[in-house]
Structures are given as structure tokens and as C-alpha cells.
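All protein chains but one are shown in place.
Take a look at chain A:
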Amino acid sequence: MTRGAASTPLARAALLGIALAFLGVFLVAPLVAVFAEALSKGFAAYGAALIERDALSAVRLTLLVAAISVPLNIVFGLAASWAIAKFDFRGKSVLITLIDLPFSVSPVVSGLIYVLLFGAQGWFGPWLRAHDVEIIFAVPGLVLATMFITFPFVARELIPLMQEQGRDDEEAALSLGASGWQTFRRVTLPNIRWGLLYGVLLCNARAMGEFGAVSVVSGHIRGKTNTMPLHVEILYNEYNFAAAFAVASLLALLALVTLTLKSILEWRYGIHGRTGY
């Protein structure tokens, strides 16, 4: 396509039309449908579906999984990107490739890996049983699977940012007598805060919304190992559409909030990205 063609008013309108149509069909319509379906039996039924015992337990579990895996991801993301951006070591490119692994592996496979490792028939299964440790079909398994799926998010956001910023600021702080921790807290962290927040936001959205990997390790025990996405599926399979969509609407809301915060961050972050000196 040539620039000339794209800049004629007609072509522009056509392209814009196509883009908007796609957005409408694939994003807006489903979103509207989710809320419409959720409210199809009225607000009372909607509210009841949300405060139902199993639904509440699913919400609680989802929050718990996110509350554990997101902070751990922050720690991992910071450590990995710090190491990659500020030090030279052998195997650096291997590490970078490994960080991308969860993006290229199907979530179901990720879940299966944990079953293979920690399941009753898995490598560590007998040992775990002997010591009374439950991982698969229990909360630890959900956390592990979620962490695996989400661990690139923070690191991927921070690596390019830290690489671009170089080591000068840190070296300046050290030369002024700051300790490693002071340097991190007072110089590095402020430099990367927007990028970090952005990564955390995406990581959180994925942690709460993940289906495939958690589905494999969860065991779908109602009220015990069901996260929100899993609960939605169960309700749906039971033809309990209104309740399914009610819980789904919470996830949709999460997506909308994430999107809004993301835009705000991009706006701020964009401004920050440009003042390089």
C-alpha cells in the first residue's frame, strides 16, 4: 500500500471503518453482551449470583493467587532485569530467551508440567504425599501455574527500560557513597517506577484472568480450588448463564479498569520516556 493511497480521504475512511467494525464486533459487542446477559434476570439475581458462597470463594481465591504471585513476580522481574541490564555474564541471552518461554508455550502445557512434577504420579508426587504437602489440586499449584504464566510481564517491561538507562546513575550514586540498597531504592526504582507499575498491572490482569494453566492444576473443587475464570466455566456448563455472566462481568470490569489505568500510565510513562538526558 502506498502512502498516497492511504492518505486519500476515501481510503482513510474505509480503513477507519474496518478498524472500528472489527473493534465493535470483537470487543464492544461481547463486552455489552456480558453485561446484558449478567443482568438479564435483574439486579437482584445479579447481586445474588455474586454473593453466593462458591462465587465469593472463587473471588477470594483469585485475589489470593494474585496477591501471592504478583509480588513474587515483581521480585523476580526486578532481579532478572537488573541482572540483565546492569551486569555482563555468560548465559545472558539464554536467560532472556527463557523469560519469553511462557509466551510461546500453550498455558495448558504449562499446567501439565506442574502436574508432571508435583502430581500424585509425578516426579515429586510420592515424596510430597509422604510429607503431607499438597500442591496439585490445591492453592500452591494454582500459584505456581499462575507465576509461570505471568513471570515475563514485569521483566519484559523493565529490561529494555533499564538497558536504555544504562549504569551511569547507579555508578554516580555508588561513587557518592550510597550502598547497593540505597542506590536501588533512591535511584533505580524512581527511574523505573512507571514501567514497573505498567508491568504489574498487566501481570495482575493476567494472574486474575488466567484459565488454561490453572484449569489443569486446579481439579475444579467448588469452593476450594476454583478461581473466577474456572467458576465461570463451571456455572456455564451447568446452564446457569445469568450467574456465569455475573461472575464474568467482574472479570470484564477488571479488564476495563486495567485498560483505563494502562492508558493513564502510558500517558505519563510516554512523557517520561521522552525526557531522556
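The rule we apply is simple: a residue touches a chain if its C-beta (ideal position, glycine included) is under 8 Å from a C-beta of that chain, and two chains touch if they have at least 3 such contacts; residues count from 1.
Going forward, contacts and distances are computed from a predicted model.
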Checklist entry - For the chain omitted from this view, which of "DNA ligase (ATP)", "Putative DNA modification/repair radical SAM protein", "Sulfate transport system ATP-binding protein" or "3-methyl-2-oxobutanoate hydroxymethyltransferase" is its UniProt protein name? => result "Sulfate transport system ATP-binding protein"
Item to check | Touch criterion as defined above, residue of A:56, A:109, A:133 or A:176 at the omitted chain | outcome: A:176
Checklist entry - Touching the left-out chain: which of A:162, A:187 or A:230? => result A:187
Next on the checklist: Which parts of chain A face the unshown chain closely enough to count as touching?
Outcome noted: 168-169, 171-179, 182, 186-187, 190-191, 275, 277
